[in-house]
Each structure stands twice: as structure tokens, then as C-alpha cells.
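One protein chain is absent from this view; the other protein chains keep their places.
Order of writing sets the labels: A and B. Residues in every chain begin at 1.
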């Protein structure tokens, strides 16, 4: 019983991270057919925005020193701002380019960001302690769960709730959903392309920032390489969720989190280091059976 | 003369011109007697092999692959397994099967074996990945790269995991690399002008239309990937025997990025673009690396910060994508004709 609920909490918190990241990627893909390979670096950038640039081994908090009530909105704005800036400087100029061209450009942007961080902070992972109190375990349903894990699950659900509320009940949300379905038609009805795309990037960047905060609190390190793997899983989630489908991305994110936790728990000890390889092979296998994605809507037109 | 024959001849002049230019560059670089220059030349020619191999798939299919560093890794380790001294293998890689642990192949068949294993993996992975449509397939190639990296970084007994494999015979110099890059260019050109290559390029513009016209896109993509993976694997073997040390992380995102950057800068649409991109960016990298190492100006030691190389190349790539999305060559081939550049027989637009 204890271990089952433990597994559940692990799966839900890991899946939550994947779901948030996948949502950030799917949102942008939905409105402009861009597979944003810089998303992982948005996450990493937000982690490093917490600390003072230096190549020291230990991290000195910069933004991280601020109280949570200031820190959280500030870091969300850093993420959103970075994403909006990359759109204004780069992707706006590529709006008529093919999806392949945009994808390569985003890959290059991710690389530039990564090496900029490397130059400023050095390559060694740094210990960083943000809200250490959150890692105290609490007893719940027979499992010993770190408080943080519960908070992560709670926050993920809250963010998803807010985001879907935003999409469902605000003007911008309505325009985004319309644009995701048929951008040209939406524009012919007066929907401003720049507003929708900027909005999507802002939300996507803020989601990356949320992921960054969760990751850094959970792991206690800041590492230039930490965004990449999350982005990869999130990409895969968007593919199996049906490219551009937001509910699909979320569901697939949680599914991958669960699969990952289950593999970790049940793989023989010597095979555990290869967990991710099993996970990705499993995914490629799934896609063979359903190339359009596991959660693709039957009525959705192929966009790719 | 027939126009058709002329077109044929012209398209065969491309690999000839490219090979001769590389030969001239090699003669020049080696002839100057500067060791560092000769090594830089060899490294560039290995990259030519890699990027031309990448072009065989990406250039013809239009599907971006992030997975080629994986095929390179596979080829590199295969060649290392076959050529390392058995005593060394017993020490470093105790998990190798007996026949591999005892093997002591000459370097050339080992390189072929590296390419062949990469091609076989290309066939298997491609059979799965290429069932997906363009963008989804690209993401799956990224997952493939992660799979290869995870396996090679953790299979301690067989790959040495993250501790490097050392002691590879360092036989690769500029001439060996030249021979392989010329071979890659010839095969790339032959494939591009074959029925399969032409059919595949027709699908590049419009997947749906090409498929409805009866082209078996999947089969042609798979064939091009297998050929591409072979030369990528060989390029991996060459790199291993050039440096003498193998580490799975040298076949990961950094290499993927550089190879794609070269392809994009030169122009994905043409073989000439693939080669030109390597030459241009290799020179740029060389200059930037030297600047990063620093130089003495009077009493002061001046150096640009580490990482400038990647940042500059990344930005150059973005600028080129914005200003000249089809690369420096604009998708044209270098051919022998009155006009120096000739548009390649592109599929007519409907």
C-alpha cells in the first residue's frame, strides 16, 4: 500500500513537470507550427536567473534571495520575457518560413542561450538551496512524501486550471484557440497575429519558468544541462499527445511521468541506468501503432 | 549534343569539382608543412564526410535529423572494438563478447564494419521513425539520439561508459580523411541522381502531394537513411582514430549542432552547399578557437571568452536562416558549364 501510493506521488509530481513543459511547447506549436527547441534553454535560463553570475562551485542567490511572493512572479516574468524576446527578435522574422527552418533556428537559439549560460556561470553544477524546508517528508496514505512533492502536484493542477480557464474564458484565450485551429481564418476575422503569438510565447515562457522553479527546488542544483532532458520528454509528450493538442500534451506528460516512475521501480537493478532508453523506445513503439499520436482528435486536420 | 546528356554530364561534374577542390586544399594545407594546419585539414575532411552523409538523408528527404550523432557514435565504437589491442580491451571493456574481445582487425575493414553497423541501426531505427510525418519524425530522431547516448554512457563493461576509451590507433590523417570524403561525395551524387533520389526530392516540397502521386516516400526515405547512416558511421570511426580517444558525450548535442549548422549555412538543398558549409564554418571555428586560446599583443594576453565560438556560430546560423534560408549556395550545385552555377533539376511546381 505504502509503496503503491509512493509510486503514485512520484508519478504525479514527475508527470506534472513533464505536462507543464509539454504544454509550453504545444502552445507554440499550435499557434505557429514551431517546434521550439529553445524551450529547454528557457527552463535552464530561469534556473540561473536565481543566482549571481559566477563560475564558483557554490551558488549565491540573486533573484533567489527574494521572498516567494516577489520571486515567483519575477521568475515567471523572466521566462515570459525571454520567450517574448526570442519571438520578437527571431521567430517573427521567420513567420513565413517553413516549419523546418523555424525548428532549426530554435535549435540554434537554444545553443546560443546554453553557451551564454556556460560562459557566465561555468559548466559545473552548483548546489543551490531554495526553500529547503519544502523537502521535509510528510506521512500521507502510508507513504512518506516530501512536502514539496505535494506542493508540486498542487501547483501543477492549479497552473493547469488557471491556464485552461484563461484559454476558455478570456478574449486572448479564445483567439489563441481559434488561431491554433486556423490562423488565416482567425486573422480574417480581425484577430491580431502578433498579439496571439506574443501571448502564446509569454505563457510558454512562464510555464518554462514554473518548471524551472519546481526542478531547482526538487533537485537542489543548478546545471546548464538540466533543461534539455525535460524538453526532450516534453517534445515526445507533444508528439504522442497529437501535435498541437493541449489536453493531449498534458495527458501524455502525465503518462510519460508514470511510465518513467514505473520503469524505474520495476526494471532490474542493472537495467535502471538505461531507463530513458527504454522509455524512448517504448514511445517510438507506441508511435508505430498510432503515428498520429495517442490522443489525437479524430476530427483534427494533419498540421504537419 | 542532347540537352539530356548535357544535364547528366553537368550533374556529374559536381562531385568532380568538389573532390578536386578538396584535393587542392589538402595539397596546400599539407604541403605548407605546418602540423597544426594539416590536422585542422584532416578534421575538416572528417566533417565533410559527416555532413555529406547527413545531406544524403536530410538534403534529399527534407526531414531534419537530430539523430546522426548517434549513428556516428555507433560507427566510432564499433571500429574501436575491432582495432583496440585485446589486452587493452580485457582491461577497459571486460563485457565485450569473446569474438570482439579477441578481434584485431586492420583499420580499413574496421571502418567499413563501423559504417555497416551504423547502417544496420539506421535501417532498424528508420523503419520505425520514418513512419512518422516530417516534424514528428525529427523529434523521434532526437529521441533516438538520446537512446544511443543513454546506452553508450551507461554500458560500463562494453563502452567504458563516461570514462573515455583510449588507445585507438591514430591512423587518420588528411589523406585518409580525403579519400573517405571523396567517396561520400561520389555516393551522395550517385544517389541524388538515381531514381530513388529524384523521387525523394519530389516529396521534399509537398509530402502529401508526392504520396498521392504514388511515390513510396517511406521506402525512399529509408534507403537514403541507410546510405546516410553508413557514411556517418564511417565518419565516426574516422573521428575516433583521428583523436585516439572516445567518449559518448562527444557524439551528442554539440556535434549535432555543428553538423546541422554547416548544412544550413551552406544550403540544405545541394551537395555543394553541404561541402561549402563545412569549409566556411571550419575556417570560422578555427579562427574563433585561436581567439579563445588568446594571442599576445605586446605585453597583454588577449582572449575572447570560452563559448564565443558556439555563440557566434549559433547567431550566424540564425541570421542566415532569416536572410538567406536556402543557405550560401541557395540550393544550387556547382557544375561545369558556361554559367558557373546551375539550378539543379528541381521538381516542377504544379
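Just so it is clear, contacts are C-beta pairs under 8 Å (C-beta built on N, C-alpha and C of every residue); 3 or more make two chains touch, one makes a residue touch a chain.
In this section, contacts and distances are computed from a predicted model.
J.: Out of "Potassium-transporting ATPase KdpC subunit", "Succinate dehydrogenase / fumarate reductase cytochrome b subunit", "ATP synthase subunit a" or "ABC transporter ATP-binding protein", which one is the UniProt protein name for the chain not included here?
T.: "ABC transporter ATP-binding protein"
J.: In the complete assembly, which of A:49, A:100 or A:186 touches the absent chain?
T.: A:186
J.: Return the single residue from A:7, A:77, A:140 or A:178 that touches the missing chain.
T.: Hidden-chain contact among the options goes to A:178.
J.: Extract the touching residues of subunit A with respect to the undisplayed chain.
T.: That gives, for subunit A, the contact residues 171, 174-175, 177-178, 181-182, 184-193, 297, 299-300.
The rule is simple: only the chains that are shown with their structure count from here on.
J.: Just the number, please: Cα centre separation of subunit A and subunit B in whole Å.
T.: 31
J.: Touching subunit B in the complex: which residues of subunit A?
T.: Going by the criterion above, the answer is residues 33, 35, 90, 93-94, 97-101, 103-105, 107-109, 111-112, 114-116, 118-119, 228-229, 232, 235-236, 238-239, 243, 273-277, 280-281, 283-285, 287-288, 291, 302, 304.
J.: Given the complex with subunit A, which residues does subunit B contribute to the contact?
T.: My answer: residues 62, 64, 66, 125, 128-129, 131-136, 138-140, 142-144, 146-147, 150-151, 154-155, 253, 257, 260-261, 264, 305-308, 310-311, 314-315, 317-318, 321-322, 325.
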